[in-house]
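Presenting chain A:
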Amino acid sequence: MTDTIVSYLAKFGPFKDLLEFLTESYGANGPTLFAFLIFLVGVIIIVTILSTIGGLGTYAERKISADMQLRMGPNRVGPYGILQFLADGVKMLMKEDIVPKDVDRLLFFIAPMLALTGVFGTLAVIPFSSGFTLTDLNVGVVYLIGISSLVGLAIFLGGYASNSKWSMLGGMRGASQIISYEIPIVLSILAVVLLSGGLSFGVITRAQGGWPHEWFIFHNPFTFIGFFVLFIGSLAETNRAPFDLPEAESELVSGYHTEFTGMRFAFFALAEYIEVFVVCGVTAALFLGGYQVPFNLGGDTIWGQLLQLGAFFSKTLALYYFVIVIRWTLPRLRVDQLMTMCWKYLIPIALFNLVGAGVWMWLFKGKSLFVLLFKSGTAAAGIH
Partner candidate 1 sequence: MDYTIANIAPIVLLPFLAFVIGSFTAKKFPKFTGIMVCVAIFGSFLLSARIFADFVFNQYSADYYIHKTFTWFDLGPTFKLNLGIYIDQMSAMLLLMVSGVGFLIHLFATYYMGEDKRYARYMIYMSLFTAGMLGVALSDNLLSFFMFWEVMGFCSYSLIGFYYEREAPGDASMKAFMTTRIGDVFFLFGLLIVWNVTTQVNGQGSFTFVDLYNVIANGGFDGQMLLGIPLATFAGLCFFMGTIGKSAQFPLQIWLPDAMQGPTPTSALIHAATMVAAGVYLSLRVYPVLEAGHLLVFVSYIGAITAFGAATMALVQTDIKAVLAYSTISQLGFMVLGVGVGNYNAAFMHLITHAVFKACLFLSSGSVIHSLHDHHTGGHVQEMPRMGGLRKKMPYTAFVMVICSLAISGVPFFSGFVSKDRILGEALIMGLKNPVYSLPMVLGFVAALLTAFYMFRMIFLTFYGAPRDQELFDHCHTEKFSFNRNLPLLILSLFTLGLWYSGSLTGQGLVKFPGVENKEWFQTLIEKPDAHHLAKFKNYKSQAWGKVDVKPAIDFSKSHYDPTHGLSAEEAHHAHTLHLYGAVGSIFIAFLGIFLAYLMYIRKSLNPGWWATTFSGWYQTLKNKYYFDHFYIDVLIKKVLFKFQDFIAWVDMGIWDRIFIDGWANVNNFFSYWARKFDDVVVDTIGVDGTGAGVRFFNLVLRTLQSGKIQFYFVVIFLVMASYLLTLRVA
Partner candidate 2 sequence: MFDLTLFFISAVLTVIGAIMVITTKDLMHACIYLLASFLGMAGLYLTLGADFVAAIQLLVYVGGVVILMVFAVMLTGGPHAQKQNKFGMIKTALMGNIRTYTIGGLTAVVVLLMMVKLYISIFKNYTAGELPNYLPTVERIGKSLITDHVLAFEISSVLLLGALIGAAIIARPRKNRIN
């Protein structure tokens, strides 16, 4: 609850006058009203942007997959088919909202909403830039993992509520997959937390520098492996690519959201794509230096913030691209392979990384490999 977007904006002129005005008029709860307004506006902006990014995600995926398969991809709607997602959105809205018989009505309605709340909940902590993160909770990472596990529950409930065997199977698979991959993700994130010494995204990002050699990915061999474990885990977390068993078309039609039509399905699909973006953002923030700009151009000025935003978005979209590419290259895993991969490979590696990072911290006093090799102890002030 420390430095949020509100505290950042309050530093600038116009917002400051607004603040004084509100404090005179509403007395004690003036600042809270001010914070509320700012949050309201901020949330609206971020949600709309992210939804468009989600939509563009679908577009991007179809375009890239087409490109990889030497075909055109959508180019009818808007220049180069850029507005394809809007068309899909309208289609979704127009579709008839079918509720199958004997469906657990309460859960049927709640499941999509839970998925969306889970995803949008995580937006609060994603560090777009030093100023524009909504709230830089000092338990940010833990909050994020907690909220994102809601999605897993939503998937399961969706599968269960639609009262059909296939969706039920899809739901069970999805839930178990998400839960089991949560562990390696948490462990690798812990490795980074260990290095940066704080749970909040701001602290972690500030602990990294602008240049790649200052990012955590190259900090020491253990975090390097940790990055890939996190990436694989996040793929599984978002039911993407090799791990997209829950909505494996070949076996379970489309898994847990077969019975959902219209806007409910849109929620699920949107939630999925936004979550991919969120996960890539988190990976970027943790390992690729987040909004850190080389030559530490970033700063409190608007331009600095914009530069930081640019850096963050470029890194995240790069990862996003990579995720999409993986979808069309790797074959789908069997369920037991999925499980053995998680429990017998990823988790041990993640544990090894965590211990390795700890030992590295203790052994080299937190200095990165680069600093150790190229700079004598005194010159570099050490990341930590």
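A few comments on the model shown:
Everything below uses one rule, namely that contacts are C-beta pairs under 8 Å (C-beta built on N, C-alpha and C of every residue); 3 or more make two chains touch, one makes a residue touch a chain; residues count from 1.
Regarding selection, all candidates are chains of the complex that A comes from, given by their letters.
None of the values given here were measured: they were computed from a predicted structure.
Within this complex, chain A is touched by candidate 2 out of 1 or 2.
Touching candidate 2 in their complex are the following residues of chain A: 1-2, 29, 32-33, 35-36, 104, 106-107, 110, 137-139, 142-143, 145-147, 149-150, 152-153, 156-157, 160, 172, 175-176, 179, 182, 198-199.
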